[in-house]
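Take a look at the structure set out below.
The other protein chains are all here in position, but one chain of the complex has been omitted.
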Amino acid sequence: MILLSAYCAVLLSFASGLLALMMNQRQTLLSISQYTINKLFNGDARCLDWVNKNLEERHFPVFLKQAVFVLLGLSGVFAVIAGLAILLGKGVITDQISLGLPWLPWHVRFDGLSGFFFFIIGIAVCAVSLYGPGYVHSYKENEHPFASLGLFTGLFVAGMLLVLLADDAFMFMIAWELMSVASYFLVAFQHENSANRSASFLYLLMAEIGALAIILGFGVLASFSDGFTFDALRESKLSETWASIAFVLAMLGFGMKAGIVPVHVWLPEAHPVAPSHISALMSGVMLKVALYGLIRFCFDLLGEVHWQWGVVLLILGTVSALGGILYAMMQPNLKRLLAYSSVENIGIIFMVLGLSMIFMANGHPQLAALGFLAALFHAFNHALFKNLLFLGAGIIQHQTHELNIDMMGGLIKGMPQTSKLFLIGCMSISSLPLFNGFVSEWLAFQTALQVDVLDNGVLRSLIPVAAAALALTAALAAACFVKVYGMIFLGQSRSSNAGKAREVKDKGMLAGPALLAGLCFFTGIFPGVIIHLINNVSGQLLGQTMPNDSALGWLWLAPVSAEQASYSPPLVLIGALIAAGVCYWYLRRNPLTVMRRAETWDCGFGGLTPRMQYSCSAFTMPFRRIFAKVWIIDEQISKDMQGAMNQDVAAVHYKLQIQDHSWPRIYQPIAQGVNSLAKQVGRIQTGNIRTYLGYSFATLLILLWVIS
Amino acid sequence: MNWLIAIFQTMLFVLLSPLLAGWIKWCKCYLQNRKAPSLLQPYRDLLKLTHKQPVVSEQASWLFVTAPYIIFSATVLAASVVPLIAVNLPTSASADVIVMVGFFAFARFFLALAGLDIGTAFGGMGSSREMTISSLAEPAMLMAIFTLTMTASTTNLSGAIAHVLNDGMVLRPSFVFALFALILVAIAETGRVPVDNPATHLELTMIHEAMILEYSGRHLALIEWASQLKLMLYGVLITNIFFPWGIAEDFTGKALGYGLLAIMGKLALLAVFLAVAETLVAKMRLFRVQEYLSFAYLLGLLGMLSHIILEASR
Amino acid sequence: MIAAYLVLLIPFVGIVFFAVSGHKSDTGKLNVRFNAACLAATIWLAINVLNQGTILSSGKAFLIDPFNVYLIVLTAFVGLTTSIFSSPYMAHEKELGKLNDKRLRLYYSMYQGFMLAMYLVLTTNNMGVMWVAMEGATLATVMLVSLYRTPESIEAAWKYFILCGVGIAQALFGTILLYYAAAQIGDAENSLMWSVLYENASKLNPEILEIAFVFMLIGYGTKIGLVPLHNWLPDAHSEGPTPMSAVLSGLLLNDALYAVVRNKMLVDGASHSNMAGHLMMGFGMLSFLVAAFFLHRQKDIKRLFSYSSIEHMGIMTFAFGIGGPLATFAALLHMTVHSLTKSAIFVTVGHAAQVAGTQSIDRIRGLIRTQPRIGWGLLIGSIAIAGFPPFGVFTSEFLVLLATMHSYPWLTPLLLLGIGIAFAGLFRHIQPMVYGEKPEGQLPVKANLWPVIIHLGLVLWLGLAIPGFLANWFSQATLLISGSTPL
Partner (left out) sequence: MNIEQTDFYTQAILSMAALIGLMSFLMLGQGRLLRLIFVFALQGFLLTLTTALAAYSLQNPHLYISAVLTLVLKVIFIPWMLRREVIQMNTHRDIEALHNKTLVMLAGASLMVFSYYVLHPIVQTTSPVMLNALAVSLSVVLLGMLLMISHRQAVAHVVGFMSIENGLFFAAIVATKGMPMVVELGVAFDVLVAAVLFGIFFFHIRTSIDSLDVDLLSKLHEVDK
């Protein structure tokens, strides 16, 4: 039954993709439906009417788009149901599908870990399918055909779900690559922009290399076992060296997808250019699938983990977290910023996973379970709020036709609903208490603070430093999202588009983010619900659950023991409401002190213009000075002079370009190397036939010489 | 009963904080050969502000108006976590020290947003600087706090203080480092000299004041009160963590009374130190703050390392 | 057995018929019918093999076993779909004035000639006849490469002719050595029969066979396009008419590899040094890597894909060289999916070049906007050939990677590098061609894209699930070649 609903989720997403293909087949659809109605319902007039009305030339596109997204939404609902059912039932279901290689049918396994990620994907897909119809409405059919968008969205979701179901290396890779390829087409969807083309190229290239690394990782395991099923791979007995090689390969492969520094570069290129609901899925969910892969590979298939791996994860995670947020801070493009912020969050998750590994390898399974919990919880949270923010960015782009933060401002007035939803997203991602982001970060700190149980002095000093880096990350994230929210929604509009922006008409476009925002708040207040679910996962995977001390009752969150640390979001919420309520009541009781509106104080110079506001780059200027080494900063100020002797400044031009270090340090040398090698290789083909004959001749002689 | 004491303690916190501000001002005036205002002057100011009609810019959105309430209640919540006169109160179980830092972040988040809401250059400048300083201060503060929590093996403030009390007088090198780190952070976070000067409105140096420039009336009162509360909070944190003696461990009237007296005494002393320091030290340039804060971070790190290497080595 | 004769007879009739009747308006369609008839005959043959197992004709002249039966059907199939494509394509070329009736007559006649040679290579049991047929394939196609009579096409054809001629002469020397070795142990009359040789392989002199194999490898390797013997291949593919490129890439290269593998089986039987395998691995890897770099420098769309063919032939040769059951299975599968995919790509490439009026990559732009079917066909074909699932090329590359990891783990970084570089080289050219705004003056052409759809559909099917009978053939062929079945 559970498996059936999981299959339903996959099939429905496929079906939504296929239905989208019918975009140009109105006549066919019409005749098919008329035929079936005549056969099955004996030509029921009402049915016919309904069909005819919806399949009319005029209504058809809208109807079809809605139908496609309804199917996708249903797929999400089924995914949530399946995920919850397996998590609560604590079972493992296996199955086989007769596809794949002749001696290796597709093995399917649905367990707690897959179920949890099913749950995440399901929620995200539900939100996206609420949001989708309104968003895609603005695409022109002849330039951006819905057929390809819908098809690849369906395939993309199906691919992600299949990855979670896979129980053999072959099916896993097929599903994995299906996910990559489908999302590649989605990135390239608006391919008339060169940014889309180069981003999709980079994306697919890195996806390919990552996938190859993963295959080789599986290959290492398969070399020491008989077969490609995960069951067989689990049995493989590896030496420490080979296990570490497998780990490094998996780390590279999954890390590329997840966006770990320095293999993150595709992410800030690809996510911004995709349609927003797709960026939401890519950033919010696809990265989680990569995380799933890493967890499955390291904790499940490799079996025994080594603490050195944990250190690698910890260091890479820290670098990604700090790098991600610092780069995010400097981006003027909203979606690019959000993409970099995903790098940061993935970094945090990797850090905590690394901690979990370290504890696991040092014989503290309980603490490992705690770290695991923090990691998965953060993954869940990130899926919620990043989805929310990307959908919000989509609304903003939809209404203002602008993604440059410096061109916005004051949207809080025109778009009150969106602004509230976006604020919730910003607060969650800045890990403020009462929201879900805080809970996972709190758990991460708690994990890090258990370092005292370790014997290794290096680890004992390394982990607190990582924790402090985590604190810095969180603080920088808060600064970054203050900037985002402040520049976009607050202040005065910096462009006419932003000034004219109004709330979206489509209710669905608000409903999707609202669902996510609600969940952000709900899980922030009642984290126990999700923790309970994750406990089942870690119980299955690590054989250890977190000792959630229930002595204090369900209101409290006490991961290790009540004496060590506890946090009760509901009580905090009540306290906050009381405090705010009291002072609100007290201060507003006097009718004489009703608020008065007046002009903003302009220091007496007269006339505040929007251009006097702090801009995006101005806001981050202190950071730019302090962390100057992190970026490649190209700052140019030029002055137009006029007047006698050219001494009066007429205008000042300021240009700021900020670049990621990884481009000139890693990627450009590689690209140049390949090009120049290709040039060298090209020289063997001279065009002269005598040279070619010489090659054959020489080859022959050399081979003859070699064998005799 | 315990809950009542907890609420009482929080009220006490809120009520006493203007007094601390007044006392610091009094000391400073005395040190600078000026005529000091009354100790109760901050109360009068607050009362006056609540009776005034608030004037709000036309540009302001709902966020600007709501922010003071949010800021104030977040700070109050932070105060409820910190043991003032007694340990082992139930409120401290609902949130630990990390959550407390979270509350500060919450308040700061809205303060910075409010600064940006009007769309003036000052607001943006203040927000930008505030976020910069706080994001540098936060890791330093957590580093110092982690030293403490690792010694006490709890992040529960009340528990940690009780742990220090039970240990008695132990000279821990890590605590020395942590204390200095925390003091440096506290100065930065509460906007005192040499990082910020609460008494100036010179545009180039303003941080906190720049953000709240547009506030008036009850909104300003709330924000002022919140920052006084924050100052006191840090004071209590420093004194009660490192010098917890005197704090009530049971909830009898006598113990509580002694606790109150002890903390008032300790705070008064601390305030004198602060006033002396503020009088002696000049304000720094903004871009030297990161050196100051990284020094604080370094101290925190040293504290942590000395805890790991010297005190808990195996 | 009649089916086998029929398979050879039909194209022979085709040669004569087209040569005699000359070009008429319906010749293209007739060509399709000839090929369809051939496909029917091969399917009949395949059913026979399915029912009876390996067939050896009475005079031992023909041998149909699981290794070649699927290649025969594949040859007929690709031949048919390419002829479907070529009919409107050549008509369009004639409209453009690039060709006249006389040359079309040559084209259709030689098309059948080429098919005959291919069938003969596959069905014959006689290594000598195999050589003759292989040379015949060169001779049949060499005039087709220069069909347009441009200086470039003549140059390409000349290189093709000379290099393949000299190359294939080495193969003849190898065959003579083989015959010489065989003649020492048995009756001279049947000494070149592969089935006889295979039975007696262990008795053959290993030294002679190794030398013979070197000559065979160089000889047939020239036709496979192994680096550094590959130089004719991109020239011939790019300058000939596109249907010819499709069958050259899809069929000729496969059949040359088939010949090498048949010889490798003999050498492996005689000697135990695995010298043949190592040589093939070396050549395969070299071709694969060098071709991957060449992809980056291409300016001509057909040249681009001919290098991609070299790259894939390199992978197959490498996989056959590894020799384990897994790698062999992968190589067999790769032969199938590569020829299906590559011929589909050449169909779209041909149309794309017609749409843009040039083969220059720089001037082919915005195909998806101009003619979506061609654009998507090219893009999805490239995705498939680059080894993305769920297309079948992925399956075989997956298995090759795992087999390499198992047997020669230190070679995997090279494979990884090569695939990555090749992918980048391919897509840096493909993307600008299919994406982007519709350029000025680019008009849709009349195209029949069913071959593409069918081919890619089949490749997709093979990637998702390999049908039972085909899997069975693959397994038996694997057993034959590598000595055990995969897992």
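Note that the chains are named A, B and C in the order they appear, and that numbering of residues resets to 1 at the start of each chain.
Definition applied: a residue touches a chain if its C-beta (ideal position, glycine included) is under 8 Å from a C-beta of that chain, and two chains touch if they have at least 3 such contacts.
What you see is a predicted model; the values in this text were computed from it and never measured.
**Student:** Among the chains included here, which ones are touched by the excluded chain in the whole complex?
**Tutor:** Even though it is not drawn, that chain still touches A, C.
**Student:** For the chain not shown, which residue from C:A36, C:I176, C:L286 or C:A471 touches it across the whole complex?
**Tutor:** C:I176
**Student:** Considering the complete complex, identify which of C:L56, C:A91 or C:I208 is in touch with the unshown chain.
**Tutor:** Considering the complete complex, C:I208 is the one touching the chain left out.
**Student:** For the chain not shown, which residue from C:V129, C:L332, C:L402 or C:I481 touches it across the whole complex?
**Tutor:** With C:V129, C:L332, C:L402 or C:I481 as choices, the missing chain is touched by C:V129.
**Student:** Among C:A156, C:L279 or C:V459, which one touches the chain that has been omitted from the display?
**Tutor:** C:A156
**Student:** List every residue of chain A that touches the chain not included in the displayed model.
**Tutor:** 679, 682-690, 693-694, 696-697, 700-701, 704-705, 708
**Student:** On chain C, where is the contact patch with the chain that was removed from view?
**Tutor:** 126, 128-129, 131-133, 135-136, 139, 142-143, 146, 149-152, 154-159, 161-162, 165-166, 169-170, 172-173, 176-177, 179-180, 183-184, 188-189, 192, 205, 207-208, 211, 234-235, 238-239, 294, 297
Keep in mind that, in the parts below, only the chains that are shown with their structure count from here on.
**Student:** Report the chain ID whose CA centroid sits closest to the centroid of the full protein CA set.
**Tutor:** Checking distances from each chain centre to the full centroid gives A.
**Student:** Taking the mean of the CA coordinates per chain, how far is chain A from chain C in Å?
**Tutor:** 43
**Student:** Just curious, how far off is chain C from chain B if you go by their C-alpha centres, in Å?
**Tutor:** 78
**Student:** Between chain A and chain B, what's the gap in Å when you average each chain's C-alpha atoms?
**Tutor:** 36
**Student:** Report the residues of chain B in contact with chain A in the complex, numbered from low to high.
**Tutor:** 50-59, 61-63, 65, 69-70, 72-74, 76-77, 80, 91, 93-96, 98-99, 102-103, 105-106, 108-109, 112-113, 115-121, 123-125, 127-129, 131-132, 134-143, 146, 149-150, 153-156, 159, 213-214, 217-218, 221-222, 286-287, 290, 297, 300-301, 304-305, 308-309, 312-314
**Student:** Given the complex with chain B, which residues does chain A contribute to the contact?
**Tutor:** Residues 409-410, 412-413, 423, 427, 430-434, 438, 442, 445-446, 449, 451-452, 455, 457, 460-461, 464-465, 467-469, 471-472, 474-476, 478-479, 482-483, 485-487, 489-492, 552, 556, 562-568, 571-572, 575-576, 579-580, 583-584, 587-588, 590, 592-602, 608, 610, 612-614, 618-623, 625-626.
**Student:** Spell out the residues on chain A that touch chain C in their complex, using ranges where they run on.
**Tutor:** 98-104, 143, 145, 169-170, 173-174, 177-178, 180-181, 188, 191-192, 194, 196-197, 200-201, 204-205, 208-209, 212-213, 215-216, 218-220, 222-223, 226-228, 674-675, 677-679, 681-682, 684-685, 689, 692-693, 695-696, 699-700, 703-704, 707-708
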